[in-house]
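Apart from one protein chain that is not included, each protein chain of the complex appears where it belongs.
So, chain A:
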Amino acid sequence: MDSTQLLKGVLDLAVLAVLSERDGYGYDVVRRLREAGLEEVGDASVYGTLRRLFKAGALNSYVVASDEGPHRKYYGLNDTGRRMYASYAGIWASFAATMASLVKEGHA
């Protein structure tokens, strides 16, 4: 088992978590996830997840003109996205606690 397998199940939550701090454009989200320690996260996975969450109505988006580079499409949580994040975060907290206690026994 490697972390990319685990990441697949929680990428939605990770992206929602990053965007809950502040809005971000595609590559910015990738970079922040990597900086947070998810170094193996794939660009295409993040981009695909952003597009899916946007289609699901969890995100709003807006374009910011840039003098230096291409226009940037920023994504941010809307109300639906925030509710989704809260729900996922609850599930994750419970799941992580269960796994932590389980794995602590195995680890000993």
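Keep this in mind: contacts are C-beta pairs under 8 Å (C-beta built on N, C-alpha and C of every residue); 3 or more make two chains touch, one makes a residue touch a chain; residues count from 1.
Here is the rule we go by: contacts and distances are computed from a predicted model.
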{"item": "Omitted chain (choose from \"Proline-rich protein\", \"ATP synthase gamma chain\", \"Multiple sugar transport system ATP-binding protein\" or \"Heme exporter protein C\") - UniProt protein name", "value": "\"Proline-rich protein\""}
{"item": "Sole contact to the chain not displayed, among A:11, A:58 or A:77", "value": "A:11"}
{"item": "Where the unshown chain meets chain A, residue by residue", "value": "11, 25-27, 42-49, 51-52, 55, 68-73"}
